[in-house]
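Removed: one protein chain of the complex. Kept in place: all other protein chains.
Right after this comes chain A.
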Amino acid sequence: MTKVVITGMGVVAPNGVGLEAFTEAIKSGNSGITFHENLKAANFSCCIGGIPQVSKEKKLEYLTPLQLRGFNSSGILYGCMAGMDAWKDAGFEVNRDSELDYDSGCIFGTGTSGVDKFREAIYKLDAGDVKRMGSTVVLQTMASGISAYLGGILGLGNQVTTNSSACTTGTEAILMGFERIKNGQAKRMLVGSCSDDGTYIWGGFDAMRVMTYKHNDTPHQGSRPMSASASGFVPGSGAGAMVLESLESALERGATIYAEVLGGHVNSGGQRNGGTLTAPNSEAVQRCIVKAIENSGIDAKHIDTINGHLTATSKDSLEIENWTAALGRKGSDFPYINSLKSMVGHCLAAAGSIESVATVLQLKEQFVFPNINCDDVHPEILELIDDEKIPKQMIKKVLTIAAKASFGFGDVNACIIFKKYN
């Protein structure tokens, strides 16, 4: 059976742009959450959020002045940056004239593309100016805008597409690329996901009152997964990307190998048995984790660390309960667990890929990043697992297997198992 390994990664996160800065940030427990005047001006209850810091000069390192003309899609920008970085990190050139590669494809997800550009276009159209909308409205607002941009920039000739499954998107994209390589349909797949930032993408969540409004004066303390004082999630944005490759191809090229993707599972709770459009069916969540472990050919006891979905809403305790049931492990026997959202917020469609990059970095460099804002672990969680399994400071640890799960609106689930490569 073909093994699938990760040979390149890229990340654009609120607390670090680029792999090096991001690694440093997650080891140190740096928050990327800040106050945003435009959210306040729009009367948001939650005026804090995670937005990656990207200068004009930095943009020009990735996109040409022509590509940036009339460009107004933060998600596509973040996705292109992370995707191009991952491709280069894997040892490939990013070159307009590179040869078309039919063995390499791209599955890059998003929730919705170019909302700001869409708004711009609607205003022009409503003013009767449809002829003056410009040539890139479609490219920036179509769901598959990001995979279209990356496919062309990198010259990919295999499947080039975009997946979308709410907050599960990024983790699902990795599993879809994994399966394509496993099935022998591609040698390399650039996988990942991206999400826009700002009022238009976050407004609907503010209206649902699922974001915290209690930390507008203390943004760094706002995102509090697993904490007793958690009061809703903090919105984030950005992109994460990985180059997945058959082990054979990676060895042939002498590529650096970050980790192996052992397997995983994707399913849905069907909005039955307690599941709704916004709440998970626990039975399906547990099944997803169990099936991912089975698919990876390991035993639950082999999992050293978990990167949870853990958004800092009232559902965190339920998620921990589901993990303990699915793994048959609790108390001091439970693996380490952390949530990147404590530092970057909930990056929505980009969450699964950014968090997977963080998970793989842990395996590569043998550490567990800290959960910040979690000094007051929720008592319901402490009834299930030991406090020391939720690190508040980075710990150095010998790690072999890490599990990552994401859950999304629509009652959809994805769980993936990574293994350190020896």
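Keep in mind that, in the parts below, a residue touches a chain if its C-beta (ideal position, glycine included) is under 8 Å from a C-beta of that chain, and two chains touch if they have at least 3 such contacts; residues count from 1.
Assume contacts and distances are computed from a predicted model.
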item	value
Listed names "Carbohydrate ABC transporter membrane protein 1 (CUT1 family)", "TIGR02186 family protein", "Peptide/nickel transport system permease protein" or "Acyl carrier protein", matching UniProt entry of the absent chain	"Acyl carrier protein"
Residue in contact with the excluded chain [from A:209, A:272 or A:396]	A:209
Residue among A:21, A:247 or A:279 that touches the chain left out of view	A:279
Residues belonging to chain A that touch the chain removed from view	45, 207-209, 213, 276-279
